[in-house]
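As you look at this complex, bear in mind that one protein chain is not there, while each of the others sits in place.
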Amino acid sequence: MRTEETRTEAESSGKMKNAGRMRTIKLGERGLALGDGSLMVIAGPCAVEDRGQLLETAAAVAEAGAVGLRGGAFKPRTSPHSFQGLGEKGLELLAEARERTGLLVVTEATSTENLPLVAEFADIIQIGSRSMQNFPLLTAVGKRLKPVILKRGLASTIKEWLDAAEYIRCAGNEQIILCERGIRTFETMTRNTMDLGAVALLRHQCKFPVMADPSHGCGRRELVPALARAALTAGADSLLIEVHVKPEQALSDGQQSLNPMEFARLMEELREMALVMGRKLVDLKGGHHGAAA
Amino acid sequence: MRTEETRTEAESSGKMKNAGRMRTIKLGERGLALGDGSLMVIAGPCAVEDRGQLLETAAAVAEAGAVGLRGGAFKPRTSPHSFQGLGEKGLELLAEARERTGLLVVTEATSTENLPLVAEFADIIQIGSRSMQNFPLLTAVGKRLKPVILKRGLASTIKEWLDAAEYIRCAGNEQIILCERGIRTFETMTRNTMDLGAVALLRHQCKFPVMADPSHGCGRRELVPALARAALTAGADSLLIEVHVKPEQALSDGQQSLNPMEFARLMEELREMALVMGRKLVDLKGGHHGAAA
Amino acid sequence: MRTEETRTEAESSGKMKNAGRMRTIKLGERGLALGDGSLMVIAGPCAVEDRGQLLETAAAVAEAGAVGLRGGAFKPRTSPHSFQGLGEKGLELLAEARERTGLLVVTEATSTENLPLVAEFADIIQIGSRSMQNFPLLTAVGKRLKPVILKRGLASTIKEWLDAAEYIRCAGNEQIILCERGIRTFETMTRNTMDLGAVALLRHQCKFPVMADPSHGCGRRELVPALARAALTAGADSLLIEVHVKPEQALSDGQQSLNPMEFARLMEELREMALVMGRKLVDLKGGHHGAAA
Partner (left out) sequence: MRTEETRTEAESSGKMKNAGRMRTIKLGERGLALGDGSLMVIAGPCAVEDRGQLLETAAAVAEAGAVGLRGGAFKPRTSPHSFQGLGEKGLELLAEARERTGLLVVTEATSTENLPLVAEFADIIQIGSRSMQNFPLLTAVGKRLKPVILKRGLASTIKEWLDAAEYIRCAGNEQIILCERGIRTFETMTRNTMDLGAVALLRHQCKFPVMADPSHGCGRRELVPALARAALTAGADSLLIEVHVKPEQALSDGQQSLNPMEFARLMEELREMALVMGRKLVDLKGGHHGAAA
């Protein structure tokens, strides 16, 4: 088993206020402690498209300091006529990328049917926005001993989001990561509206680690760095960022994906900014980068 | 098999404009033709609670002129600590009510797991708002030869709703009934905001019959009759109305349920109003009530 | 003075429930009693554009049974580069149309500066959606003895709307007509989302007469008749409908305007439907059309 939850109190970490924070989540075989005050970044393409694309992207994000690789094998798409993902083949490619880079694999389960397969390959199982109130799926993922990213529903309140987390917790799994990914508003110049007030609120009131996804949060590549920095300073424990080796050729979400060079530059900014906050950007190369590095 | 689709053109019916309307859906063994210009009402409790409640309500709504009995056996609830429904026991009670009254059974499938069981008991399968983008469930229900009520998502656009219907249609099932049940807005004095513009628009542009659920649309018993009338005059083919023998004791949604007397009074109003529009309220007693009765 | 308020109880009118309704508003020199259970329709172009357009439209809507003529002389436009209205010249044309037809003049005041001029010409002063929380304007119109149509703000709650009405009432003017004109939602296939639940709620809980504007409520000509009927059956005391002699040439809102023939047909439908509800469509030709006619 790659992951395991520890019920130890989060240690005080620099200037981070962790009052009320009750637990960290240990990720992968190395047991990286998400929620301990450090910053962890997960990056990769919206969808796994082919071997070359995935391995190249994985190598780039690992090099830049990510700890996890995101990539969808089962894609929930608004229209049945859109690309639906590579399925099991995609999962195998993710596993190969993990072998080569050491990155944690983060990928979405879209149904109780594909959950067992996803859980076999993933280090962290993602439940997408459209599934936030798929209660049978929440219960099923709650019966597994894997960390879960629970994305906020497109138009859900924080209360409904926490109620959805409660379905997972009730079923026995407390390794829950709440991921803010933008909510639907009247604005059309951005894809969604990133609710960083929710990130700040959860940091204060909720025991689960908080993740932010600025890529879906705005839907525009040129704004992702600004929102990633903002999410960090608002208190996010982790960031989920879309990176594609050739964004202009992506099968989905290309307009919101960074290329590897843009991602590397952003990671440098985040590393410096985390330092000012007394936080450390954790990567795979030897634990903590930052003040103590 | 209780239902079957007919690809005949909808006949002209009094003053109803049916241009663009391509098909009707035959419901139940009697083959009631939903979408032919008549009005059909489905009523019953939010949840099946116990035998007495269900049979009493069923008798009352059949007497008042409903053609179908709604009642949830599997309930998708925001919190895991709320009443989740009676499950298979609830389905059996619905079947018993059908035996006694002749009412069509309308009940929700919340997962691919309970869909086979639900499909065995139901005449019309309901897909709830929270499941509108549960794509595996849409595909699964699309492989069955039963009419499906597809409720609009809480904050979904009409475009997304039609895309969801397309998942069902693509999988092989064209017996789709689109149900407007109110959308989320900033208003708090009503539970949701009934979008009757959507009802009118779908009547003009979409081949599927349109249903309206004024009970969820406003969440307040005293407003249900006004919105039911409004939905009829906006062009709804069918209405879905919550009725409970003792609304003040309901386990869920009591504040939006009519009692049998209020429902009977509303049915009289609808019958008269349909007449003015050249439409007929269809009931179980002998087909059409109305102009031609 | 053209209008005056009467504090008499609304008389019972057929099947209309008027419980809690405390007052009617007398409109114009004839003293038409808005809020007494009858239905009154106000129609006309979005903006007064020129003499021919206005007089022709006025004649047509009067002939079809409207009691009032709407037309903007001062137009609040999102962009400063859009047509802003004819100003005082437009008001003079409205007055001329009144002379010829007997129609009440309904037009908008957009500022405390143009209010005195508007009040001199109008029988009913309109406060537009964008001005619903223009508190100095509300107070100023509250000091005048003219009926006021207070349109609901684009994204306002019913509570905020009633608070805005309270500004007018506090300043001394109780002749307030609340006009639902659609609220902003995520839907893009219609311009706004008509909130007929609000119409029904206000009928139950509020002493002021309720008006509905289906033209702005959906923004699509082909849906206006369905929403007008729905608003009537939901309980509206009055309807505000955009009519233009040549909608395709209108300087604003052409796509939501009926032509005179479409309007006349709608009025016939409304007259019949009002009858079923025990209500009367009032026109200028001799008071009440309908049951008692």
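Just so it is clear, A, B and C label the chains in written order, and each chain counts residues from 1 on its own.
Please note the rule applied: contacts are C-beta pairs under 8 Å (C-beta built on N, C-alpha and C of every residue); 3 or more make two chains touch, one makes a residue touch a chain.
Just so it is clear, the model here is predicted, and its values are computed rather than measured.
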Options A:Leu34, A:Ile127, A:Cys218 or A:Met267, residue touching the unrepresented chain = A:Cys218
Which of C:Gln53, C:Ser131, C:Thr193 or C:Ser252 sits in contact with the chain that's absent?
-> C:Ser131
Taking the full complex into account, find the residue in A:Ala73, A:Ile183 or A:Val282 that is in contact with the omitted chain.
-> A:Ile183
Identify the residues of subunit A touching the omitted chain, counting contacts across the whole complex.
-> 155-159, 182-183, 185-190, 192-201, 203-204, 217-218, 220, 222-223, 226-227, 229-235, 272-273, 275-277
Can you list where subunit B touches the absent chain?
-> 155, 184, 186
Of the residues in subunit C, which ones touch the absent chain?
-> 76-81, 110-114, 130-131, 133-137, 139, 154-155, 160, 163, 166-167, 170, 184
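The definition used in the following text is that only the chains that are shown with their structure count from here on.
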Per-chain C-alpha mean nearest global C-alpha mean belongs to chain B
By number of C-beta pairs in contact, which chain pair leads?
-> B-C
Calculate how many whole Å lie between the centre of subunit A and the centre of subunit B, each centre taken as the average of the chain's C-alpha atoms.
-> 39
So what's the Cα centroid distance for subunit B and subunit C, whole Å?
-> 34
Two or more other chains are touched by the subunit A residues 155, 184
